[in-house]
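One chain of protein is taken out of this complex; the other chains stay put.
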Amino acid sequence: MNRLSLFGKALFLLVATPALAAAQSAIPLENTVRDVQQYGFAIHILAMLLVGFGFLMVFAKRYGYGALTGTYLVVAAGIPVYVGLRSSGVLSAEAVDPHTIRALLLAEFAVASALIAAGAVLGRVRLHQYALLAIIMIPLYMINERLVLDGGLAVTKGFVDAAGSISIHAFGAYFGLGLAVAFTSRQQRAIEVGNDSASNRFSMIGSMVLWLFWPSFCCAVVPQAQFAATAVNTVLALCGATASTFVFSSIFGKGKVAIGDVANAALAGGVAIGATCNIVPAPFAFGIGLLAGAVCVIGYAVVQPRLQRMFGIVDTCGVHNLHGMPGLLGGLAVVLVVPGVAGAQFAGIAMTMVLALSGGVVAGYVLRATAIKQFAYEDAEEFHVAQEPETV
Amino acid sequence: MNRLSLFGKALFLLVATPALAAAQSAIPLENTVRDVQQYGFAIHILAMLLVGFGFLMVFAKRYGYGALTGTYLVVAAGIPVYVGLRSSGVLSAEAVDPHTIRALLLAEFAVASALIAAGAVLGRVRLHQYALLAIIMIPLYMINERLVLDGGLAVTKGFVDAAGSISIHAFGAYFGLGLAVAFTSRQQRAIEVGNDSASNRFSMIGSMVLWLFWPSFCCAVVPQAQFAATAVNTVLALCGATASTFVFSSIFGKGKVAIGDVANAALAGGVAIGATCNIVPAPFAFGIGLLAGAVCVIGYAVVQPRLQRMFGIVDTCGVHNLHGMPGLLGGLAVVLVVPGVAGAQFAGIAMTMVLALSGGVVAGYVLRATAIKQFAYEDAEEFHVAQEPETV
Partner (left out) sequence: MNRLSLFGKALFLLVATPALAAAQSAIPLENTVRDVQQYGFAIHILAMLLVGFGFLMVFAKRYGYGALTGTYLVVAAGIPVYVGLRSSGVLSAEAVDPHTIRALLLAEFAVASALIAAGAVLGRVRLHQYALLAIIMIPLYMINERLVLDGGLAVTKGFVDAAGSISIHAFGAYFGLGLAVAFTSRQQRAIEVGNDSASNRFSMIGSMVLWLFWPSFCCAVVPQAQFAATAVNTVLALCGATASTFVFSSIFGKGKVAIGDVANAALAGGVAIGATCNIVPAPFAFGIGLLAGAVCVIGYAVVQPRLQRMFGIVDTCGVHNLHGMPGLLGGLAVVLVVPGVAGAQFAGIAMTMVLALSGGVVAGYVLRATAIKQFAYEDAEEFHVAQEPETV
């Protein structure tokens, strides 16, 4: 008992941080209000990361366990890596105390980007590789965050991206395309992922959870005085995308709608409004949503098959359609509404795409060295399930 | 580039509203606190609209895609219509700036009413008609809101309906019955909607999401000093309804429970407490919940089959049982707890029912002119799915 409590005391002294002591002292009420508000955003974004991204990817009918476990692993690896690195200040413009809501929010943004990247290679990496992906990608994400978003480069000073159309969504999507270069085999290009009535209904849970909590994603780090406008703009952009998704999916489907379009493209408005969510008027937000939904449906119908033919890569979830192109649209829209930032904006976008794509390719080959999944989109290879995997 | 930025500037000047500028200025802290709180309510209600209403309606086993896409379309059409109209002030007692949480909350209430109405004709309208339904119904909802709730008529001065038992739930339910007059064919009356183990478990997600966020629905616009009491009352009313649902469903089912009763009638307490949620003591709230659960189960077992026989209309989700009768119960309960408002209360209820029913019938025939769904409760008619629709 004595030894135990001695050990306890030593451990306490060893690990107790100044932050803990500081937490006890008096805090001005407006800071508390801000913390209470941002805590709400942080939990909503966690819902997007887990139930949102996780279930959206359950559309793969024989890979639901893998999609959900992979999601858990990206989150479980990504948050500690970001919080730890960010508290050290090594890769960032400023160190952030881990015991703050701000640390949690920034970590969640990084994890969102990692989950987007994972969506591009979903079902073609082994489970432990989801965790490794987050561990490798997040430092690169942080470098991009510093250079582009936090003005680490003179050329991107003035870059506008309030809720990460470029720095989160496009970065994740192009990193994912980079990963797919390493993680698409010739056989895999011929395999259908496959979806069914159950898997699509599960996927719609993810879609709706992402939709409804998206205002919190956009509000998370905008100035408090702008949050109400940001929230309404985000909802309107999502409404716009949902409406145009329905129209364009009907057109491309010759009168019939693809439920996968609905699940994904309805969200494109949230991606595209990200950069300008706090500064545009309401009709603009609705309009950019309309456009983003259309772009995303066209992505699934036209762009994705071409990418696959031309570059030989498979993008399992179509993250390029949902996060890549609508993200670029959002980042470019800045030029229309904020005078004088076109140069910084184009530089920041180019920088992000180059870093993401090249980082993704390198990360992909590093990851592939650790293992190769034999049966694409099959839970049975790595989980205890009733039926055996079909051969490739 | 020059032309682009010129266009951007023009667009900016064209669309920038005074509201945006005002948003930057200093706001008293108590207003911020209120906004933070109401933002939380607004997101919770969005969860109810999408995951809640959406998945509750997935009980229809061959119409899950339709139920979810229809939900998306009602929301995507309804919110912009309400926010836009309300900011113009044309139909309302007072104009509301679109870039406020209040605008969002009021729009969500209107959309809730539209989703209830849609539930009555679920699976018998075509997808685009869900959006049209919202576009037609919401102006009528706003007229009723102005006349009854905001005291536009002398006779309804003093009308009490804190969280919309009458103005949201009953209005939606009777509007839906009106729609069903136009949207029930003779053949359809013989078709079983059909549900199975998967569709019912999905439906229970919707039920539980509605249940747990219901306190935010009731708290949304009550005075801040009453919100704690409102929250507890709402929870107690839901507990009461859940308990009596179990008892009455067992009785009508001769010892066996219908999972559809559980999914729906457990929520009737939330509907019925709406009118008086902020002013009754806790035991009263529990009691009205007990009663509402019973009324709703009786509705499914006894009233709905009679309505169908007598008026030849099919109410797909039984919205009359869940939102119609418990809504009236809640609106009438006001007479017991607030002295001196009986006249205004009866007038407001009568007014709402007349406007809802007649509006629904007219809207139904207008909508029907745009298209007719051939195969009731079948996704295969409008979505790409594996199996073909069964013939009617």
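A few comments on the model shown:
A and B are the chain letters, set down in written order, and residue numbers restart from 1 in every chain.
Operating definition for what follows: a contact is a pair of C-beta atoms (placed from the backbone, for glycine too) under 8 Å apart; a residue touches a chain by one contact, two chains touch by 3 or more.
Given the structure is predicted, the values throughout are model-derived calculations rather than measurements.
Of the listed residues A:Leu56, A:Leu85, A:Ala103 or A:Ile313, the one in contact with the hidden chain in the full complex is A:Ala103. Among B:Ala220, B:Leu236, B:Ile313 or B:Ala344, only B:Leu236 touches the chain that is left out of the view.
On the side of subunit A, the interface with the absent chain consists of residues 1, 4-5, 7-9, 11-12, 15-17, 19-20, 23-27, 29, 32-33, 35-36, 39-40, 42-43, 46-47, 49-51, 54-55, 58, 64-65, 68-69, 72-73, 75-77, 79-80, 83, 87, 98-101, 103-104, 127-128, 131, 198, 202, 205, 382-386, using the contact rule stated above.
The chain not shown here touches subunit B at positions 29-30, 33, 36-37, 40, 44, 196-198, 200-201, 204-205, 208-209, 211-213, 215-216, 219, 224-229, 231-233, 235-236, 238-240, 242-243, 246, 253, 255-259, 262, 266, 279-284, 286, 335-340, 342.
The criterion applied here is as follows: only the chains that are shown with their structure count from here on.
Averaged C-alpha coordinates give centres for subunit A and subunit B that are 32 Å from one another.
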